Structure formats: structure tokens, C-alpha cells
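See below for the structure under consideration.
Note that one protein chain of the assembly has been removed; the remaining protein chains are unaltered in position.
What follows is chain A.
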């Protein structure tokens, strides 16, 4: 049972990979961008989580669960401060999440296979994307204080 499911999983990943390899390069670039943004957001979250845990003295409790992840991120968040100025933490995380979300939207719109957006020119989609990003980052700069 376990072997078959692991074989299934292997098959699945192979299928996923081959299917993904067929996507156009520009979409792949966007995907990388999204991944990067999500990764940054996760780092900030983990760092905030750790600081919170230290604050509340539940450090071991947190460390029980995602041990590897926490240790992995420790290197990164050493230099950073934590979630204390809550607005900067929030704007940091939300800017990453927002960037990722907007990039996903862009990806949806420029994807040629997506029939819903067939007559939306990629230039137009990109202009919208830039506008939205502009608003997002204006707000974030304002929110940072």
C-alpha cells in the first residue's frame, strides 16, 4: 500500500513536472517571482512567530512541530527584529503576499490557455498590474510610517 502510494506520488510528480515544463517561459518567470514573494513572506512570518514564542515563553512548544523549518529560518531572522513594530511587520508580510497575489493575477490574465481572457492584450494586463502594484506600494510606504 505504502509502496504503491509512493510510486503514485513519483508518477504524479513526474507528470506534474512534464506538464509544467510545457508552460511558456514568460509564465515561468512570473512563477519564479511568485515563489520568491511567497518565500519572503514565509520568512517574515516564521521570524515573527519565533519572536512571539520568545515573548510568551512557549519556545519549546513551537519548536516541537516544525523543527527543521524553524532552524532553517533562524539564520535569516537573526539579523531582523521581529514583529514588534507591528505596522512594519504587517506591511512587510502583506507587501510580499500582495505582490504574489498580483503576479498570480497577471499570470492568469496573460496565460494564453485561459480562454476567459482571450481578448485581453498582455500589454493591457501588464499596465493594470503596474497600476495595482503602484497603489499597493504607495499604501505600504504610507503604512510603514
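Everything that follows uses one rule, which is that contacts are C-beta pairs under 8 Å (C-beta built on N, C-alpha and C of every residue); 3 or more make two chains touch, one makes a residue touch a chain; residues count from 1.
Simple rule for what comes next: contacts and distances are computed from a predicted model.
Novice: Pick, from "SRP54-type proteins GTP-binding domain-containing protein", "C2H2-type domain-containing protein", "dolichyl-diphosphooligosaccharide--protein glycotransferase" or "AP-2 complex subunit alpha", the protein name that UniProt gives for the chain of this complex that is not shown.
Specialist: When "SRP54-type proteins GTP-binding domain-containing protein", "C2H2-type domain-containing protein", "dolichyl-diphosphooligosaccharide--protein glycotransferase" or "AP-2 complex subunit alpha" are compared with UniProt, the left-out chain turns out to be "dolichyl-diphosphooligosaccharide--protein glycotransferase".
Novice: If the missing chain were put back, which residues of chain A would it touch?
Specialist: Listed in rising order, the touching residues are 5, 8-9, 11-12, 15-16, 19-20, 22-23, 86-87, 90-91, 94, 97-98, 101-102, 104-106, 108-109, 113-114, 116-117, 119-121, 124-125, 128-129, 131-132, 135-136, 139-140, 142-143.
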